[in-house]
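Only one protein chain is missing from this complex, and each of the others stays in its spot.
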Amino acid sequence: MKALIAILFTSILVDNFVLSKFLGICPFLGVSKNLNTAMGMSVAVIFVMLLSTAITWPLYMLVLVPLHVTFLYTLVFILSIAALVQFVETIMKKSMPPLYKALGIYLPLITTNCAVLGVTVLNIDKQYDFLQSMFNSLGVGVGFMLALFLFAGVRSRVDKADVPKFLKGLPITLIAASLVSLSFFGFKGMIEKLFG
Amino acid sequence: MPEMHDHAHMHGSSAPTPPEAPREPGARPRLKDHLVWPAIALFIICAITTAALGATNALTADPIAKQLALAKNEARQAALQAASFEPIDLAALQAADPNGYAAALGTGKRAFSEASYGNDASGATTGLVVLVDTRGYADGLQIMIGIAADGTVSGIRVLADSETPGLGKKIRDDAFLKGLLGKPTANGFAVAKLATGDVVPVDAVTGATISSKALIDAVNAVARLNALLQKGGA
Partner (left out) sequence: MAEKKSWISEITKGFVKENPVLRLILGTCPTLAVTTSVENGIGMGIAATFVLIGSNVAISALRKFIPDKVRIPAYITIIAGFVTIVQLLLKAFVPALDKALGIFIPLIVVNCIILARAEMFANKNPVGASALDGLGMGLGFTTALIVMGTIREVLGNGTLLGHPIPVLQNGGMIEPILIFVLAPGGFFVFGLLVATAQRLSDGIDRRAVAKGLKKAGARPECENCAAAPGCAGCGPLPTGGEG
């Protein structure tokens, strides 16, 4: 159990996908303008990550490995994710139309979110078992949400400030992101101290 | 109307379908108009892609295996001079003496991935070389450690790490490793400021105590494994 909690904390704070590993930057920059969209997007991402892991991990371990075709994992994983997102989109359209409308174009874009494919590949790389993979994916998704939230707050302040013309728009946003990323450095070494 | 973002133009699943040329009435039904055609087309593309990948895999499987073996062997050689290597069955060792094995591993995240005896041309043992899988600041710290027959550290090679560039990554450098190379393993090693008694002090990398400690602890574990194997009269 301790190991699972350690994995959770590591993926949320220490190895934060957005701020440390540079995964999921495109939606991070695009969606963090509006806090509500950020919330909806993060929840959708967490959901897709968990479902993707639940599908891809068994696919890899129980199908690709025994058949000695592990080299097909990139193809199989991304197609699974694409199918999953399509499925989620259809369900959302039918049963949660306002949320579907609010997310708009961002929902199909989850397919190309490198964080989603990234976490499924990472779980295999780190040789996690199924439960560890699920916890890792949960942590990654929550870390994504955390980064998005913090950044949306920073951005709303930055947008009100008087920015020099050279840096207006995306550049100052990225510089703000660098400072948020720097603040997360404070978490390094935390896992060893907390969990021995 | 969904807000068009920079990326909207790249994923036009909401873009209108370009209309196909209208058929003349009474013309034969085209395969393309069949309801199942999209699925069939997709399946064909998948099949061709998979076949192409299978072919590539067949072509590259051998070179890949060779590369892996080469890398491992080169790492073993760097840690211990030997003409040949004789693998040790760690699983059997652990089964025969679980307590001793666990004591050799010690506390913290660590595992022995593989171990071999090095033999020179005449068959005499030159020492022991072990691949340790452990964690410094990050997971995935793999170190090949060699102990010569006289009980000194014969070589250390960091095979893989995810440590911080400029800080933890410096444990790969000779400047740090020379504090361990050639030194006797009998009493163990420790970071200089924590060393007591007969333990050999080693200067850690400035600002990377955790990474340094992880490597030093790995060397200690291999030393304990060495002692365990010698006790067993292997």
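The letters A and B name the chains in turn, as written, and every chain counts its residues from 1.
Methods note: contacts are C-beta pairs under 8 Å (C-beta built on N, C-alpha and C of every residue); 3 or more make two chains touch, one makes a residue touch a chain.
This is a predicted model, so every value here is computed, not measured.
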item: Residue in contact with the excluded chain [from B:Ala52, B:Ala96, B:Ala111 or B:Ala124]; value: B:Ala52
item: Residue in contact with the excluded chain [from A:Val43, A:Ala82 or A:Leu99]; value: A:Ala82
item: From A:Ile7, A:Val31, A:Ala102 or A:Leu122, residue that would touch the chain that is not displayed; value: A:Leu122
item: Where the unshown chain meets chain B, residue by residue; value: 6-7, 9-13, 17-18, 32, 37-39, 41-42, 45-46, 49, 52-53, 56-57, 60, 63-64, 67, 71, 160, 164-167
item: Where the missing chain touches chain A, by residue; value: 19-26, 29, 71-75, 78-79, 82-83, 111-114, 117-118, 121-122, 125, 166-167, 169-175, 177-179, 181-182, 185
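The criterion applied here is as follows: only the chains that are shown with their structure count from here on.
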item: Chain centre separation in whole Å, for chain B relative to chain A (CA means); value: 25
item: Footprint of chain B on chain A - complex, ascending; value: 15, 26, 30, 69, 71-72, 75, 79, 101, 104-106, 108-109, 111-112, 126, 188-189, 192, 196
item: Contacting residues of chain B [partner chain A, same complex]; value: 2-8, 11, 13-14, 46, 49-50, 53-54, 57, 107-108, 137-140, 164, 210
